[in-house]
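Sharing a structure below in structure tokens format, with a few things to ask.
The other protein chains are all here in position, but one chain of the complex has been omitted.
Let's look at chain A:
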Amino acid sequence: MPLRRVLCLVAVGRWRPRFREGTHVSVNLSKGQGISLQKSDGATLTAVRMGLGWQAAQRRGLFGKRTKEIDLDASAVLFADKQPVDVVFFRHLVSDDGSVKHTGDNLVGGAGQGGDDEAILVDLQRVPVHIDQIVFTVNSFTGQTFAEVENAFCRLVDETNGQEMARYTLTGGGQYTAQIMAKVHRQGSGWQMTALGEPANGRTFQDLMPTILPKL
């Protein structure tokens, strides 16, 4: 698996269209539920974003409220025929082909206002032809379980217009440190997303491979 370089060059998204639209119709996914990534007008999706947001958990300490920092990491593993071919995570921010980009590592999470703290952008049209599945995962790098994380979510957004297509809530995830969130896979000429929501334990995506493989 190519984990060769630590890239600090975040590419300028030259082929990525940018504009926005106001409406938000989102599906709240439950585990195992699949949605087709077709737009309402029949056109297939061209660019999606996997956004991850969380708020550091608060705990009562001796000196009152104290915030403990929590580092969640989003990763995307690219599979061809059930073999991992490439991975995009905080140490390899752009897939070798440039179609999958991580916007950068966030070590502490947000204020819980609902914005994405980490995001992975996928330009579906530019994904190499042999890649047939992309699995998105979330890990707790600092080791806290999801029970300690507040307001955590993972969502899939149509990057061309900013519309949220699916949302998955992590909060109350129990004594787990990782979760296989969702997979995006080829379906006919387009792509489909399936929510996986499979809990797991591990510090980085490598630890999750045994959990991912049966889900492909």
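Here is the rule we use: a contact is a pair of C-beta atoms (placed from the backbone, for glycine too) under 8 Å apart; a residue touches a chain by one contact, two chains touch by 3 or more; residues count from 1.
Note that contacts and distances are computed from a predicted model.
Participant: Out of "TerD family protein", "Phosphate transport system substrate-binding protein", "TlpA family protein disulfide reductase" or "Aspartyl/glutamyl-tRNA(Asn/Gln) amidotransferase subunit C", flag the one the UniProt entry gives for the chain missing from this complex.
Facilitator: Missing chain, per its UniProt entry: "TerD family protein".
Participant: Which of A:Leu52, A:Val94, A:Val138 or A:Met181 touches the chain that is not shown?
Facilitator: Selected residue, touching the omitted chain: A:Val94.
Participant: Using the document's definition of touch, tell me which of A:Thr160, A:Thr177 or A:Thr211 contacts the absent chain.
Facilitator: Residue touching the chain left out of view: A:Thr160.
Participant: Over the whole complex, note the residues of chain A touching the chain we left out.
Facilitator: Contacting residues on chain A, toward the hidden partner: 4-5, 7, 9, 11-12, 14-15, 17-22, 80-81, 83, 85-86, 94, 96-99, 126, 128-130, 160-161.
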